[in-house]
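With one protein chain removed, the remaining protein chains of the complex are shown where they sit.
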Amino acid sequence: MSGATVVIGADADALVAAHYLARAGRRALVVDEREAPDAPALEPGWIPPRVVRDLALERHGLVVHAPDPWAAAPLPDGGRLELARDLARSAASTARASRRAAHRRPQFCGRMARLARVLELLYAGPPPDPLARAPGELARMAGLAWRVRRLGRRAIEDLLRVLPMPAADLLDDWFESDELKGLLGLGGVMHLAQGPRSGGTAFALLHGHVGSPPGVFRPPRSNLVEVLARLPGIEVRRGARVARITVRARRAAGIVLATGEEIAADCVVSGIDPRRTLLELVDPAWLDPELVRAVRNVRARGVVARATLLLDREPGFSALTLAPSLDDLERAHDDAKYGRVPQRPALEAHAVDEAADAAGRRRVDVHVQYAPHALAEGAWDSARRAALGDQVVALLAAHLPGGAAAVVERSVRTPLDLEAARGWPQGQMHHAELALDQALWMRPVPALAQYRTPIRALYLGGPATHPGGGIAGAAGANAAREIIRDARRGRL
Amino acid sequence: MLRTTPFHARTAALCASHAWRRWAGYVVASSYELSHDREYHAIRSAAALLDVSPLCKYLVAGRDAARLLDRMVPRDVSRAGIGQVLYTPWCDAAGKVLDDGTIARLDETVFRVTAAEPGLRWLEANAAGLDVSIEDTSDATAALALQGPSARDILERACGADLAGLRYFRLTAARIAGHPVTISRTGYTGDLGYEIWLDAADALPVWDALVAAGTPYGITPAGMLALDVARIEAGLMLLDVDYVSARKALIESQTSSPYELDLGWTVDLGKETFVGRDALAAEAARGPAWRFVGIAVDWDSFERLFAEAGLAPRVPLAAWRTSVPLYGDGGQVGYATSGVWSPLLKQYIALAHVEARPAAPGPAREREGTREHRRRRAAAHVVKKPFFDPERKRA
Partner (left out) sequence: MKPYDAIVIGGGHNGLVCAAYLARAGRRVLVLERRERVGGAAFSEQVFPGFTFTVYSYVVSLLRPEIIRDLELPRHGLHVLPLESTLTPLANGDHLAQWSDHDQNRRALARHSPRDAEAYDEFGRTLHQMARAVKPLLGMVPPDPASLAPGDLAGLARLARHFRGMGRGVFHALHKLLTMSAADYLDEWFESEALKGTKSASGIIGTLLGPRSPGTAYVLLHHYMGELDGVFRAWGFAKGGNGSVSAAIAAAARALGAEIRTGTPVARVLVESGRATGVALESGEEIRAGRVVSSADPRRTFLELVGEAHLPGELVEAVRRFRFRGASAKVNLALDALPDFTCLPGPGAHLRGAISISPSVEYLERAYDQAKYGEFSRRPYMDIVIPSMIDPSMAPPGKHVASIFAQYAPYRLNGGWTDARREALGDAVIDTLAEYAPNLKSIILHRQVVTPADIERDVGLSEGSIFQGELSLQQLFSVRPAPGWSKYRTPVEGLYMCGAGTHPGGGVMGAPGRLAALTMLGARR
């Protein structure tokens, strides 16, 4: 197999797609408009073992950071609720928050793990197409259905009941501890413009659980992007902004860079968001206006800001969540929904597990939710950015040794900054919100769910495709496999 | 409350029949006189003045105006010259007709689109990524049709210009009673005729000027009933009557492609892309499943049917708009969607959809109808459309 493929974007999915194509004997050129990789050293996302194996990532220095305890939350009595990766070990800590929680948690974790297992089965390949008529696809679906049924009556019942639920209802069914529910509830709304009382957030909670051991409701963090970028076999061109995708004789024929340079290719894979790919880089004349409408309607609302703090001492935690209760989360979302920065955003801080820098400073990455992309009054500017930084430091100060004074430097990225720096539409990391109506065969829209576009040889392979963001590299690997299949059948 | 057109003050005064009907949310006269008879004959022998203001009208302007329309419709709009008018259907991605109408190139980058149904949303959907402005001028623009052999003489008198050079499906700017109008040599009657587009505010003086200029020539205001007879004679289809818009169809079999509506001539597969192209190219390759044809009922057979019951034949003087089955050798082979007794041709004619089975034998068909409470079949055959096609239409 030969032929040149251009991959647009150098995020995890795009790079994985490029590597798979390169391994299938295609020339793969990755173009990215950023001059240098702009990702933090560690990005969250579970990497399917198959991708790790196929690309021999471990041999090339993949470091998966799975902190233990994986989460901690301050308790009103001054202690901390610490959740260890080992369920038994965290029982004692859970009991501090609530005896009942400690008692019920193992059962809850077991049932959720089984549901996450169902998602994992669905995430291993391209999305099932319930209306497919092809025998191969029917057989695959029958296989999936059989494997799901084997998980037992309870799993099927849970699946029907839990997926559409609000995370808040699910957690209220099981637990009383506000701190525990707040901590888990944040997992249900991560990167979502929804509060924990919104339907479908239980699905998001499970999505973040896929691939993790029972009881761990946050994906691990890894240096995947960095490893993929230096893994040999592909060419990566940075600072190359794509102006358009050329379409000739009704098929993608390459790209034109903003500089005017043309790069011919017999296949183009876009790892950037579908709206930009199809509505800006391609002449929409090639698309059905209804598809254009559907792509425009893909929901991608950014609600997350990121802060990086440099401390002059050890932070005293590996992970710390400040989401004291479901109500607190919900109220923060209320603010964001009307375009306001919340009084008390939910925070999740991670101490970056690397040696202190030359000055002996430690880095802490903070996920800040909810920060709306568009403000109802005014717009994001340096003053508002700084004010958000103040809020983050003020909220964290009580939990840092030395308080606010320990923070010697900080930087904040608003959704707007993230959009500009990372190319995330409206600052939405997953390119398309991970909601039930934008999952599986609906992701990002039904007509694009199988990675193909109406333009021959143009594929989507970014986080907006199944299984989506948070499952690092899976969408890229799926897209690459579909391309290779098409090439084999002479349909490329 | 239904709306009235800008000519209502005049049409209401003339409407002796009090017979009104709805058209796109407006009331328009079905016939002015007690019977539509004379109004029809005016179309074919003198000139009829018809209020066609309820048509939906859009002004599409801007650098990419031609590209937008070219993307939307199967005809090649880019080749239309300034002052040219194109009749065309437009389709969804499945190649099924959404609506049909005309596109008039008023200037290099300005077009007027007419449609039977409101289509602002679809125009805008097609405008993705283009530099174009779309204005709904349905209310602001009034429209009249002046149709019939004397139409040119009347219009020349009314606007004081020579229209001999205005060819079929071309338009020109003019003034009537001092008011600027656009005159296009188009119509829905299959006769010599013009359509006059004007500012709604100028409606009444323009109407009055046309009536004054036309009175010596026998100008007659005509309603929808007369128009319906004429358009069937002309073989022209009507949305919601002869076909269902793909936008409204509830099941696939209710939809029609341009090929199935005998509009294959409007489909330019040489264009690289337009909405529905792939589907239409595939259909062109395999041949359409249906044809849209003219049907004439055999008089002898029809007369015999009535004679058997001791009656003289009764023909529909006003057009019917119901679905009527057509039979061939192997059972039902199609259905007629509108039909009428042509007073000019002395023939019972209908527009019909018939299956395009390559093996379907000959032109012989049987058409079902009600005779004295019972359904009976009369012989019918396919005839060339238009049923009536006078030279003056194009000359």
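A few notes on this one:
Think of it as A and B in the order they're written, each chain with its own count starting at 1.
Here is the rule we go by: a contact is a pair of C-beta atoms (placed from the backbone, for glycine too) under 8 Å apart; a residue touches a chain by one contact, two chains touch by 3 or more.
Treat the numbers as computed from the prediction; the structure is a model and nothing was measured.
Touching the chain that is not shown, out of A:D54, A:D327 or A:D417: A:D327 (per the contact rule at the top). Of B:G25, B:P216 or B:G287, it is B:G25 that touches the chain left out of the display.
For the chain left out of this panel, the touching residue among A:G9, A:P128 or A:P166 is A:P166.
Within the full complex, the residue among A:E58, A:E235 or A:D437 touching the omitted chain is A:D437. Although one chain is not displayed, subunit B still touches it through residues 1-3, 22, 24-25, 118-122, 124, 136, 247-248, 250, 252.
Seen from subunit A, the chain kept out of the figure touches residues 130-131, 149, 152-154, 156-157, 160-166, 169, 173, 194, 197-200, 293, 297, 299, 327, 330-331, 334, 337-338, 435-437, 441-442, 446.
By our rule, only the chains that are shown with their structure count from here on.
Against subunit A, the residues of subunit B that register as touching in their complex are 67, 71, 92-93, 122, 125-126, 128-129, 272-273, 275. Contacts from subunit A toward subunit B in the complex involve residues 250, 279-280, 283-293, 296.
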